[in-house]
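Handing you this structure, nothing more for now.
Heads up, one of the protein chains got dropped from this complex, but the rest are sitting where they should.
Lettered A and B in written order, each chain numbered from 1.
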Amino acid sequence: MKTQDTHGSLFTYITGFILSVGLTLVAYFAVADQWLSGTGLITFIVSLAVVQLIVQLFFFLHLGSESKPRWNLTIFLFMLLVVVIIVFGSIWVMNHLNYNMATPSDTDAHIIQDEGFKK
Amino acid sequence: MKILGNLTFDALKHDGITGLTVNAMLIGAPIAFILLVAGLTYFKRWPTAIGFVKWLWKNWLTSLDPKKIGVMYLVTAFAMLLRGVADAAMMRAQQATSVGSSHGIVSSDTFQQVFTAHGTIMIFFVAMGLMFGIINLVLPLQIGARDVAFPFMNSASFWLYVAGTVLINLSLVVGQLAATGWLAYPPLSELAYSPGVGVDYWIWSLQIAGIGSMLSGINFLVTILKMRRPGMTLMKMPMFTWSVLNAMVLVAFAFPILTATLAMLALDRTLGMHFFTAGAGGNAMMYVNLIWAWGHPEVYILVLPAFGIFSEVVATYSHKRLFGYTSMVWALGAITFLSFIVWLHHFFTMGAGADVNTFFGIMTAVIAVPTGVKVFNWLFTMYRGRVVFATPMLWFLGFVVTFTIGGMTGVLMSVPAIDFQVHNTLFLVAHFHNMIIGGVVFGYFAGITYWWPKIFGFKLNERLGRYAFWCWFTGFLLAFIPLYILGLMGAARRLDHYDASMGWQWLFIVSGVGVLFISAGIGFQILQLAYSVWKRKENRDTTGDPWNGRTLEWSVPSPAPYYNFAVLSPVTERDPFWEAKQKAGSDRPAKQKYEDFEMPKNSPMGMFIAAFAFIFGFAVIWHIWWLVPLALLAVITTIAIRTLDDHSEYTVTAAEVEELEASHAQ
Partner (left out) sequence: MHNNDSKTVFGFWVYLMTDCVLFASLFVTYAVLHGNTFGGPGAAELFSLPFVLGETLILLTSSFTAGLAMLAAHAGRPRQVLAWFAVTFLLGVAFLTMEVTEFSKLAHEGNSWQRSGFLSAFFTLVGTHGLHITSGLIWMGIMMTKVVRGGLAPNTLRRLTLLSMFWHFLDIIWIFIFTIVYLMGAAS
């Protein structure tokens, strides 16, 4: 994103583009061809998404390359903080609420799992 | 497809007190209008009337001057305060009389709409209106700027707020309002259980006003970060400016949650989706979660600027600089951050379990600490100062008493086990009114009194201000301390009837008397306004600095010129005006070098955008489907026309400024 002097160059856009395409394809094939499974797969593709986020923020939006004071970066980081709190906080809260709203058979399953009863 | 959707003449039919009020309006308004036209014609006063309308249009309605916009916010907010207090009076009257075999003055259904209207109006249209009003009036002056960052967007924000007030007031006459409480929890607010237009009015009134608020948040944030005087670093800003900065950060990052949540509820109701419905895979608890993730930051949005006002007021009337500036800044920042991680305390009882409840309970207790730091710093500021107990200081002292009580009950309820006992009882109701009236309302009243001379050029009458304060303060205690007791006795909130055997009635009666005192307080405020306007020449502020102030806004004449400052000279320290006064002999430097500068031209486009947004909302509410895309297109087109306008400013030349400054000096 442009401030007075940071417009990027052909090099930055091409690099950003190639990296993004690469990251997209890796994530795609990881799922389509099942390179991993379960939590490992999820962690992998989410990490790829975060890396692509950083790539595009830096190469396309030029974040972090502005002159001081770096308000854009500061506000971005604060937004990230709020988003992390809202998203992970809400998921944490809702999972616990759903725990208490479970059907009787689900509740049995939870208790068995949580209290360590072995079948 | 019916041309008016679901809108029929039945929408105008109401029962009981509502019916009387509405019918009186429907008959009275046309009669008043006819009388007005007849009178103007008979007394040949049409040119005066047209002149007045033109003056209003040019000097107020299309103005992009934040001082004008601020006054309009305050006028609208005060009008909504009257409606909100009327609702409160009805509720008190109902609960004082609806015992045993009597069912009070309104039906259950009406009562539910009354408390919904009361909460919605007070939070969204009174408190937010007072806040944005004061910020508009004071912020640019305090940071030494001529305007806000985006003057046109400022106007659009104001008119969107007005569109919201129009919608919610219209719901009284045409149709109904939600009967769900001010946050409209599903499943009650879903179509299955609220099939009428009430909840839709609620949604769209808030959605439209909410977008205005969000845009203001962005506007004031950029203003503070980018338009301060050279030399005014962050740590040299006035404390009110710091409080606004923090509040606007909260607005920018919390209001999108409200926008998304209201949109999802609207999609459920209008397009048959299942976000929060009771079946088909909806999850009503997610609504409660999201709405409070917005709702908690919202209450800090309201109170932080009030804290900022107290910082200014206490320092000025103690003739001492604010104690502990740095710790005040850190306290504001801590409150801002913490306000994002306490929201679950609004629904401890929804059943998230001990782990979750404990985390949020602890965070809630923690957030009281920085607030306490601030209260002590204000008191330390007063210590050994030469304190003048003008009306704003009275509001501050009233705040210390009431807000502290409310804060303590808040910390009490932060313990989930205790909260389980008092959640949704009148104990809770008393707590939050403590915070909002004692904190927010008292703070904004202090600010309005304090800055009044700067905006209008004359002081408000002190004696009537004192009477108003004492009525409000006494009324508040009478109205709400009984509610604490009632809550502990088991009285739930929002009850429209109860058994005589509960033994509650006398407490409700005392509370009702409290409302009468508060109404008297408002009466005194209106009297104060009228009297002060009448006596304005005697009470004129001739120096621009009626209170021996400390910050930049007091360095310009009263009322402030439309361009605020003739010259934007750099500042070097905190409380720059106070420092300048200590150093120099005279209040104003001898000869200044003037330069040309740009000011925004007036524009009606903000009003038009809001008018089309209002039509859009109304069309969706009543399912007038053909009108929906048209209104939306009108909004977009108006925005496009305005944003592509390259000639929206005009130049004020150095010579003109010199002339204006000379005329002020006389």
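List of remarks:
Rule of thumb we're sticking to: a contact is a pair of C-beta atoms (placed from the backbone, for glycine too) under 8 Å apart; a residue touches a chain by one contact, two chains touch by 3 or more.
Everything quoted here is computed from the prediction, not taken from an experiment.
Touching the missing chain, out of B:L40, B:L267 or B:A580, is residue B:L267. Of the candidate positions B:M90, B:A163, B:V199 or B:M214, contact with the unshown chain belongs to B:M214.
The chain omitted from view is touched by exactly one of B:F255, B:F577 or B:W622, namely B:F255. Although one chain is hidden here, its contacts on chain A can still be listed: residues 1-4, 7-10, 13-14, 16-17, 20-21, 24, 27-28, 31-32, 37, 41-42, 45-46, 48-49, 52-53, 56-57, 60-61, 71-72, 75-76, 78-79, 82-83, 86-87, 90-91, 94.
Listed here are the chain B residues that touch the chain not shown: 149-150, 214, 217-219, 221-222, 225-227, 252-257, 259-261, 263-264, 267-268, 271-275, 277, 279-283, 286, 290, 636, 640, 643-644, 646.
Note that only the chains that are shown with their structure count from here on.
Here the CA centre of chain A is 36 Å from the CA centre of chain B.
Those residues of chain B that touch chain A in the complex are listed here as 225, 249, 253, 257, 283, 285-286, 289-290, 293, 340-341, 344, 350-353, 355-356.
For chain A in complex with chain B, the touching residues are 71, 78-79, 81-82, 85-86, 89-90, 92-94, 96-101.
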